[in-house]
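Missing here is one protein chain; the remaining ones are kept as they sit in the complex.
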């Protein structure tokens, strides 16, 4: 022991535990409109402050302000509102089916709808998405069939994944939506590899990948950023910081001493920290990064700063580890309400049309649900168990044929 | 294909290839003494520029200048010079034994002697070192027996590792020198764990780990920085940037768009970029980081900026991939010569004493070599092959006893 | 004596060891305040503080690397990997470091770590919450691997694992956390509270690693099982008139080969069962050893009942799960063999 020195171990604590007040006052929140918008080919060394501020367009009065205002026309904004509402309606309905035992599992993205929808709009339809399990809003925004999504959730005969995957682990090649993996972060270096291949072929399509705050701790986060930086891959690496992993607060992932966008700096990659509940800010930042990548100016990391309003999944109950007061104390509001109020402020929307739209979308989801359920729900075999032995390899090898026969098929 | 866009893949190129001119003009080199020295408890957000400059104390006239001058007394400097010379003499001699077939393998640290020796001096003797295979100078600086090091290299009966490890993969608990692993970067999170344990126990000992520029790309680099940041572990994570992995230049590891010290910023860890050929700068930066860690101000990443003068190992021949002109073109000189000139400038040293010291050290190495060789060199069994089955587990399990008997022991 | 389910027994073992040894600490994803997604560490942070039971970043390699470093310092870390399916990112730290450190340092460094992780299917977890990776680790020298089949064993074996000076993988069959599962998903589960092996002493006791346990004595055939499959074996045997000897291996490395050989020499027939995929699963090793030591006693080929060589398909869990039906077929097959 060296005289006069005594080390101590630091264990981060969250802002609140059940029963306590929620306190987000420590968080870096800045006013809308204050962050300047750089050129898409700005050198990364000129962008080192971006991870430590917050790109916001919608102010507290729901007005669009500042250089990052994408100036989208009202029609597009209404589309965005619709896709966000549709996602929320879809989530609410599928949660119910899980409670009813029609599926074993479900994951909502409540509060994160702007992230997915605005990013889907800002990217080209043929750009390749490497999602996590919380990007259902992107499939909806790209117009994928909700019936098909439901059939995967029910593992019924219309499940194109042949009942092999957990509910919501979608895979939709024709929508540029990569097969979701149960292993966190593995899609991150894969997205970089895909983007490198696209660059190698002189293509114009870029890749984008999503992980959560907790997942940034995985090895493949570093592997992806290193390769993206070295080969200047045309890729957008998104981190949806919804403040929680499962029960652990983002400080446990390394959000206490810095921000997740800041991880990018050290690789010479721009890191943008964006108000994830601000549809316009998310759209604008994503469009900037996409143009940067598409013009051979390299990768961007985007931290989407938001809050997970719901449970991690239907297997989780947040009341066991966080204060219920948090959701309301959350300083950045709700993405749907904020875009709605913005449209109303523009005179492009009103409460009646909103209520009517909600009703219409609920009806649509219900109609799709009826159709999906008509093909069966949890327990309906999706196909013959014989298919269990297929697709391990392209062709069935002898040992699997023997096993299939042994299994009686 | 989107009109007007054509992606291309970027592959980094090194400053020179065999036969070409060497050009390091792109590199971030600053004058000695210009970088201010912060308080050991300075907030990491105040230190974000440090990875993009270079901490130097010895100027081109070999004078110690600026706030980082550790003001070491001449005696200590002469010790440093001696240990650096001893390391170089040891390396030269062991390289020769490899050429003579007395060992299968050797790795020099030529040009990196200041890094190891100055860091060993700046740390306490009971601080725990998690080295790579190029920290032999630290063992020498800590006064470890060169005879013992040689016996490991020769895998002879005095090899405490019982012939199990490649030459130079030392393991010396009593010198706080952790077992070197052949797998790159694994020691990095281990050092963090050790430091966390020390903090947990209210100890005063800190940990330090070393990897090279190429190794920063490994997953465990990220894992170590994440855990070090989250738990504010009392650890110094060093990156010896000697410009090369084996044949690949540091740009391939991600040194083209940024610096390795800069990786730290994103975690909220200070990153110091130091002239690794400047004994005083290395000492001073390390002492600063050690005091910071020991006073519960958390981890530091130090990039030691240097140049690998020799081959990667005796299995490597650099003439196949880099210009011979590089070594001389290297802007930061040779660490031994720079400290020697500094001492001479102080009137504390002269050529005669230097020549005498070199001769004395060569003699000492030769004497130790004779003793080590008297115990045998490559081919002399270190012990009974029966020992091959020991230490897989603490106690020999039945199946290994059977195998040992089958092997005839 | 108290009635405990497997989670409670595992929790009790850690509680007890943390109480006895201040150098025992535990950590993992969601392990701290929340007490783990399966609640195995529930209450430990409250009781021992957040420095001895805490959450980690989601980085399995970081978790094991940190644990190894802590072990080198002198602590006895107990790391939880949330699901064994997620142990692969830590493969290098386990295989190249934890397993090799003692050897490569000539015995001068070692890391006495315990790695707990839930294994196996039958909980509708799909292909990334159902795997049984014990086979790959059994090929890695320097690691011990334990797989308990009931609360009593779980506590006694976990205590031995924590006290062991070698790295130990402690795989917990999650399907039997709440009660013995015989393989009939459509039948009600009997909780451990109604099972004799759910009777667990509150205080300290250790069950040595490397010792198998004969669950049922018999003379016709030897059934080798571990984890959930022990209960499947009991159910299957009970439904036949075959007088099978059932051995619960409990530890696969080191393996209690003597107990196995003695039994097979007696019965002359053998079936091995595990949930992991067939090819190069631990069953193959068991068969290779048995045919070497018992060749002249064997009256029939040794049968393997295992998971198929496919990922665990979510919708076809019960077609995949090696249940009593398949084991009975195998038993009849080896009995009928001349």
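What to note about this one:
In order of appearance the chains are A, B and C, and numbering begins at 1 in each one.
As a convention for this text, a residue touches a chain if its C-beta (ideal position, glycine included) is under 8 Å from a C-beta of that chain, and two chains touch if they have at least 3 such contacts.
Since this is a predicted model, take the numbers as computed values, not measurements.
Note that the undisplayed chain, when the full complex is considered, contacts A, B, C. Across C:28, C:125 or C:311, the residue that sits in touch with the chain not pictured is C:311. In the complete assembly, the contact with the undisplayed chain comes from A:224, out of A:224, A:245 or A:269.
Counting over the whole complex, chain C has residues 61, 85, 88-89, 91-92, 95-96, 100, 103-104, 127-128, 135-136, 138-142, 253, 276-277, 279-285, 287-288, 291-292, 295, 298, 300-304, 309-311, 337 touching the chain that is not drawn. Of the residues in chain B, those that touch the hidden partner chain are 9, 11, 13, 17, 104-105, 155, 159, 162-166, 169, 181-184, 214-215, 217-220, 245-248, 252-254, 315, 320-321, 381-382, 385, 388-389, 392, 399-400, 403, 407.
Contacts to the hidden chain, counted on chain A, fall at residues 128, 130, 160-162, 164-165, 169, 171, 173, 178-179, 181-183, 186, 188-198, 200-201, 207, 219-220, 222-224, 226-227, 230, 390-394, 397-399.
Convention: only the chains that are shown with their structure count from here on.
Taking each chain's centre as the mean of its C-alpha atoms, the one that lies farthest from the centre of chain C is B. With centres defined as mean CA coordinates, chain B is found 41 Å away from chain A.
Our note on geometry: chain A versus chain C, Cα centroid distance of 36 Å, whole angstroms. Multi-chain contact residues of chain C (touching two or more other chains): 51, 56-57, 59, 61-62, 89.
Under the contact definition stated at the top, the residues of chain A that touch 2 or more other chains are 9, 11, 217, 219-220, 252-254.
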